[in-house]
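Yeah, one chain of the complex is gone here, protein chain that is, but the others are all in their spots.
Take a look at subunit A:
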Amino acid sequence: MLTIERALVEKIIAHARADHPDEACGIIAGPAGSGRPVRYVAMANAERSPTFYRFDSQEQLKVWREMDDRDEEPVVIYHSHTATEAYPSRTDISYASEPNAHYVLVSTREEDGTEFRSYRIVDGEVTEEEVSVVDAYQG
């Protein structure tokens, strides 16, 4: 299950809406091993495409370094689909390389209402998980 603060969900959706019809992407970092997404980082989609996304490699290096320095990991890796449902595509599955990450997909295909779903992708196998949106994390 992904437990995530409402404010972070809203940031992801706002980013996806802003970049529509291109795909938007980014991460939410959190303390390593905690499973708790805390620090929102919107990433540039180097492809600027409605059907593909790729983190800019220089920006990714910078962000990954920061996470290393802070003892964080990418707890959530998100991107949007702008014409199809919020379900991992074959390309998404073939690239997925963070077995500990929650892969969040949002779909902006409908103007009113944004699908927001989360998956684990391990060794090419997709498992959808429940998303629990909370006002603030407990403890």
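Simple rule for what comes next: contacts are C-beta pairs under 8 Å (C-beta built on N, C-alpha and C of every residue); 3 or more make two chains touch, one makes a residue touch a chain; residues count from 1.
Assume contacts and distances are computed from a predicted model.
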{"item": "Absent chain [UniProt protein name; select from \"Peptide/nickel transport system permease protein\", \"Cytochrome bc1 complex cytochrome c subunit\", \"ABC transporter domain-containing protein\" or \"MoaD/ThiS family protein\"]", "value": "\"MoaD/ThiS family protein\""}
{"item": "Hidden partner chain, touching residue among A:I4, A:A29, A:I77 or A:V106", "value": "A:I77"}
{"item": "Absent-chain interface as seen on subunit A, which is shown", "value": "25, 27, 43, 47, 51-55, 57-58, 60-61, 64, 73, 77, 79, 88-92, 94-100"}
